[in-house]
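Encoded as structure tokens, the structure appears first; notes follow it.
All protein chains of the complex are present and in place, except for one that has been dropped.
What follows is chain A.
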Amino acid sequence: MENNSSILRKVIVTLFVVLCFILQCSVFNSLALGGIIPNLMIILTSSFGFMRGEKEGLLIGFFSGLLCDIFFGSFLGFYAMIMMYIGFINGKFCRIFYPEDIKLPLALIVVSDISYGLLCYILMFLLRGRFHFPYYFTRVILPEALYTIVVTIVLYPLILKVNQKLEEKEKRSAQKFVS
């Protein structure tokens, strides 16, 4: 029944997460503009969130955050939690999402990235007494969001296409099961 295609989906999504993480840590670090790298994990998490719903969004967010945690977090679960909630909230927009429309995805990804930045600032910097918010906003959060949009324009159509292919496949196998 559906099992086959859902395994395929899992494999492909896992590959996406791993690939984006590796790209972000290696290739995009060499392409850093002014020391700022884009956040591919946010693009992935929120696009799967609004394309596929809350559950997939939060799971992808959780695992991609966990990956960041294992490699670069000072303790486990921090990024995982933030990314999970971002995926979940993006999943709420699944109902008003249409594949033809690119404005909503772009807006959602930007808002997600900025709120991710703000949360990181508040939890990791503000609480340690780094009060110079305008600096961090203009030098880290905003450039990251801008760079992320640019990358989104390239990466998002790819994610969308792969997801559409997968959904087609799932629908086909579901119909086969019915008839």
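Miscellaneous remarks
Convention: a residue touches a chain if its C-beta (ideal position, glycine included) is under 8 Å from a C-beta of that chain, and two chains touch if they have at least 3 such contacts; residues count from 1.
To be clear about the criterion, contacts and distances are computed from a predicted model.
Missing chain, UniProt protein name: "Cell shape-determining protein MreC", from among "Osmoprotectant transport system substrate-binding protein", "Cell shape-determining protein MreC", "C-type cytochrome" or "ABC transporter, permease protein".
Screening A:Phe48, A:Tyr136 or A:Tyr156 for touch with the missing chain picks out A:Tyr136. Residues 2, 6, 18, 21-22, 24-27, 29-30, 35-37, 39, 41, 53-55, 58-59, 62, 67-68, 70-72, 74-81, 84-85, 88, 91-92, 94-95, 120-121, 124-125, 128, 130, 132, 135-136, 139-140, 144 of chain A touch the missing chain (whole complex, contact as defined above).
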